[in-house]
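The other protein chains are all here in position, but one chain of the complex has been omitted.
To keep things simple, chains are lettered A, B and C as they appear, and every chain counts its residues starting from 1.
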Amino acid sequence: MKLSGEYVFDGPREEVWKLVRDPEVLMKCMPGTQTVNKISDSEFTGEVTVRIGPFAGVFAGRVIISDEVPPQSCTLTIEGTGKIGFLQGVGAIEMTELEGQKTLMKYSGEAQIGGKVASVGQRLFDTVSKSMMKQGLDTLNGFLKSNAA
Amino acid sequence: MKPAPFAYYAPTTLDEALSLLSEHGYDAKVLAGGQSLVPMMNFRIAQPAVLVDINNISDLAYINAEEGGVRVGALTRHHQSETSPVMARHAPLIYSTMPKIAYPQVRTRGTFGGSLSHADPSAELPTLTTTLDAKFRLVSQRGERWVSASEFFIGLYTTALEPDEILVEGFVPELPPRSGWSLQEVNRRKHDFALAGVAAVLTLDESGICQDARLVFLSVGDRPMYAERASNLLKGQTLTPEAIRAATELATTEEIDPGDDIHATADFRRHLAKTLCQRAIEQAHQRAQGKQ
Amino acid sequence: MDKRLIGKRVVRNEDPRLLTGQAQYVDDVNLPNMAHAAMFRSEYAHARIRSIDVSKARAHSGVIAVYTAEDMGADCYPGPPLVSPPPTVKDVIFNSRRQVPLVKDKIRHAGEIIAVVIAETRYIAEDALDLIEIEYEPLPVVADIEKALEPNSPLVHDDLDSNLAAHLVQKKGDYESARASADVIIQRRFTIERGTAAAMENRGIVAQWDAKSEALTVWDTTQAPIPIRNGLAARLGLSESKVRVIAPFIGGGFGPKIMMFYSEEMLVPWLAIKLNRPVKWIEDRRENFYATTQERGQVHEVEMAFTRDGKILGIKDDFIHDTGAYDPYGLTTPLNTQSHVMGGYDIPNFTSEFRVAFTNKTIVTPMRGAGRPHGIYVIERMMDIAAKELGIDRVEIRRRNLIKPDAFPYEHGIIDQAFAPLIFDSGNYEAVLNETLKAVGYEKFIKEEQPRYRAEGRRVGIGVLPFIETTGVGPYEGARVTVEASGKIAVATGVGTQGQGHFTSFAQVVAEQLGVDVTDVRITTGDSAHFNWGTGTFASRGAVVAGNAMHAAATMVRKKILKLASKVLNAPEEELELEDGMVRVADIPQSSISLSDLAALANPLRGAVEPGTEPGLEATAYYGPQYGPTAFGVHAMIAEIDPETMMIKILRYVVTEDCGTILNPLILEGQIHGGVALGLGNAYYEKLHFDENAQLLNASFMDYLLVGSTEMPRIEVHHLETRSPLNELGTKGVGEAGAIPVPALFAQTMEDALYDYNLEIRETPLNPNRLFEIARKEKTA
Partner (left out) sequence: MEATTQKIELSVTVNGTRYERAIEPRMLLSDFLRHEIELTGTHVGCEHGVCGACSVLMDGEPVRSCLMFAVQTQGREIVTVEGLGTVDALSPVQQAFHEAHGLQCGFCTPGILTTVTAFLETNPNPSEEEVREAISGNLCRCTGYQHIVDAVLLAAKKKQAS
């Protein structure tokens, strides 16, 4: 499943980069994150509870940051495994400065879902991934604004 | 495929049910018809710790005609709506759609309130109630409130309901005179979830000009997609083919957000939405003119 | 009075029990102290197991045992090959790799079993599955059959140097010369994707071990109880006489219920012995999508040589066949494809090379159609394309090439799935075509109706095409017919039954010989305690092979009856007739004896039996054909499509079938209806969607679309009867026929309906989305 889009952050690129570069922040941007553990500067793991209506699942998550070109671009690798399935995603993000202290993020990536949840819930992936992406970016933007405040 | 264990309550009054929800919060799920919840439980992709079965609460199943519309209780089974003369008279869009929803054995169990609360973006009732500008009464121990359908549906399986609230009834306004309606869908098999669909209601003035219009799409977003701008575009217009095309174009290029799945690409869904939107407006227009 | 029973629309003997919930299926077996198994299956398609910890599951209340491959020890070894490659074909490459009961180290498809939990209830067993902790090392996945055979592909089986499971070439005539002399050469590529049989009953096994008598009883949803019995006995070190396999009523088979062995079939009986408790395992629907075998994935590169006037000079078909992670079923399916790719046509030159690829997907074994729909799809699509390119009417080009009635037996000179030469025994192909054209009103539709529709802007198309089906292959089946003391007839055979009406059609064959009512013949199928020999129900062979064994045994019993009655009634055998359960001397009705009395006389309690005679009115007979008869049919369809939504409505569906002698038209029609329903699924609804990690994205009936009552058109069935000269009854098989031509027919009909889009369909199954994409591409091209 391909996932791509754009998002405008209400803050300068350096600030957005700092947040993106902080896997702990990234993990927290995943809706439902319970715990975060640092493995290295560019790798974090954590536990995420995904809740969508009656569906609820706990996933062991991992985020790895690579191919960094600060403060412009990087690659994110995200993994999640749980009793009801697993997810693997690789995405490239690229940021450009906009006028008025804003930042445009372009992202494009590919996600693969497997296991039980993939086998019976495929109808909803696209909607779920889009909405989780939006929630995550909104959260990131929220951090940005609260840091600025 | 057997469900995980859960604690089961079968309250006989609404107060008891609300108290249970208040106590258990996110851990609890309301069991109404169960036609969407129980399959998820059998697959074990839903494992609620507590089920509050509201089927034993009396007085929640009714379809009553009222001034300006029809009041529908949350436990009204689809089969009741399908066979209700009151529904046929006051909410023909809902009435005529009921036979399309799932299968006969599901309609005997599936409920009005359950379908709305589940908020599947491909289900018909959320779309129809949004189209008809219905409102819902949500009750908790903290009190009650009325929420319009367009504010109720927030996202995928996500509504304005708090964990301690139950949708107890809906009020579906009756369409004024010179109104027409239509639901157009494309389904793989007749009773599957639509690949794309749209409901339209129109009201004409005495000279035949469109006074009011609402276009709402299903299966092309994370909730019923109300094409507000396209609907507004129709208002004040004579519904010429050009006007219909323009509204369709606006709605299906800017006001829906279709996704890919194994049955259809976003591209095809958009194409279907466009075809169906035009057909829906045309059919609603015909009906408004008393031609059908 | 008409004594003929064969060919009559007799209602079924088995119905009353099935209609009242009294028929026993495997999941209905309920034994004292029975434990319930649930399988812990891999979610990954290709992975190494790093570690597994079942301790929490073992400790869970209500859990009796948990076994991994390690716990199973030396008993965990692969099943036997069910079918070997044909010894009669030269230069076959075949790498036999078979599934194990429990996987120890490397997972080769999602759904493979890693551990089994046995608990007091299935609910508890499933709870315990959630407590098993496992760590995988995911490996690169082989999902695509073409990429599987590329040099750098990851390997499904590490000990092989590629994913090539098999390779085989067959030739007839000299295709290259034919090509050189052709006026027109047409080349195309076709893809056919995987589906599943989805019998309404999932698989299931119940095993009971009696330690004191060392006897094992297994209830199994198998189509082949005798081979399962023999294999289990060998595997478990038991005498065959101590193992009883019962295939009771089965809720649909369609091919995948014949396997040697499913992992669970090896596991559950082993567990019952190990635990000394009856164990039940019932597959659930989600498991069925992973663990029950599937079929259909192939990619073809085809070339055909024609003369200008549409005569076929030759065909070259190279294809890749997907066998999934293992290949226990040999080459049956791709061999069937090869033997059907010439259709019912007189094709002098043929060459076909197939490669079978291992992939990280569920095992492939034959399912209803079994490679035949692929062959027919290829040839019939090519005929349509040729008709267009040569400017010849699509019916006419077929007519010019069909095998003529005087050309039978028609020898193809290649080997088919039965390891026998492919020979078409008999047929009257053009007559069947003509009958269909008449029935569907082809001429009138083309000349009058279609232009009218088109003038109205409606896209209504017609399709007509023929197909062959090789059926009724060996090796053999048997039957034992006994006249019981009650005068009723007991019949036993080794084949299993999954809804084909064997209790009735076999009864008709026997009753006709013995002059009794059909309801007085009681058939036992699929119980190894009742009949010791047999292979199974597959390849559209029940009515042909077991049916002729029935006929042979009944004929022998008839002789015994007449011989004994002649003595008792003191009348020559020629003057005796069997009717209403009596043997009568013709024209002297008072001189008669009932079969009941005769049976008692044949099995006396005192006195002497003449030396050299056998007691009782009983006979056992076997029938094993040299090669199977080939059935023929033509299907026609008229359908409308909305070019904006690609929603279809089938307005007419006509079938003319020639499967030789008809035993029971009611049952025959039912078989065809059901076959067409599956075929329609394969044409437009049913596709298993695997992603690039070989994860199945539609493992439920929500997303895997079986055709429903609101989608199925009414089917008009017509018959022609060209008796097969190969067997006494003159029968040919029909079980799979309905499914075979439908995808090709559907494609032809869609192209005709969407005439102004100039479609060329080269894939199946289609769906609205794909039709939309193809149509848009062709329009912009």
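As a working rule, contacts are C-beta pairs under 8 Å (C-beta built on N, C-alpha and C of every residue); 3 or more make two chains touch, one makes a residue touch a chain.
What you are looking at is a predicted structure, and each value in this text was computed from that prediction instead of being measured.
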Displayed chains that the missing one touches are B, C
Determine which one of C:190, C:254 or C:329 touches the chain that has been left out. C:254
Touching the absent chain: which residues on subunit B qualify? 1-11, 16, 20, 34-35, 38-39, 42-43, 50-51, 53, 55, 79, 99, 102-106, 108-109, 190-191
In terms of residues, what is the contact footprint of the unshown chain on subunit C? 11-12, 14-25, 27-28, 30, 123, 197-202, 249-254, 284-285, 498-501, 666-667, 669-670, 672-678, 700-702, 706-710, 712, 714-715, 738
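Operating definition for what follows: only the chains that are shown with their structure count from here on.
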For the chain pairs A-C and A-B, which is connected through the larger number of C-beta pairs in contact? A-B
Approximate Å spacing (C-alpha centroids) for the pair subunit B, subunit C: 44
Subunit A to subunit B, mean C-alpha position gap in Å, rounds to 32
For subunit C, residues contacting two or more additional chains: 130, 286, 689, 697-698, 700, 702-703
Could you list the positions in subunit A whose residues touch two or more of the other chains? 116, 120, 122-123
Please name which positions on subunit B make contact with subunit A in the complex. 26, 29, 36-37, 40-41, 43-48, 118-119, 121-122, 155-158, 193, 221-222, 257, 259-263, 266
Listed in rising order, subunit C residues that touch subunit B in their complex are 122-123, 126-127, 130, 284-286, 644-645, 647, 685, 689, 697-698, 700, 702-703, 705, 707-708, 710-711, 767-769, 772-773
Of all residues in subunit A, which touch subunit B in the complex? 1, 51-57, 84, 116-117, 120-128, 130-131
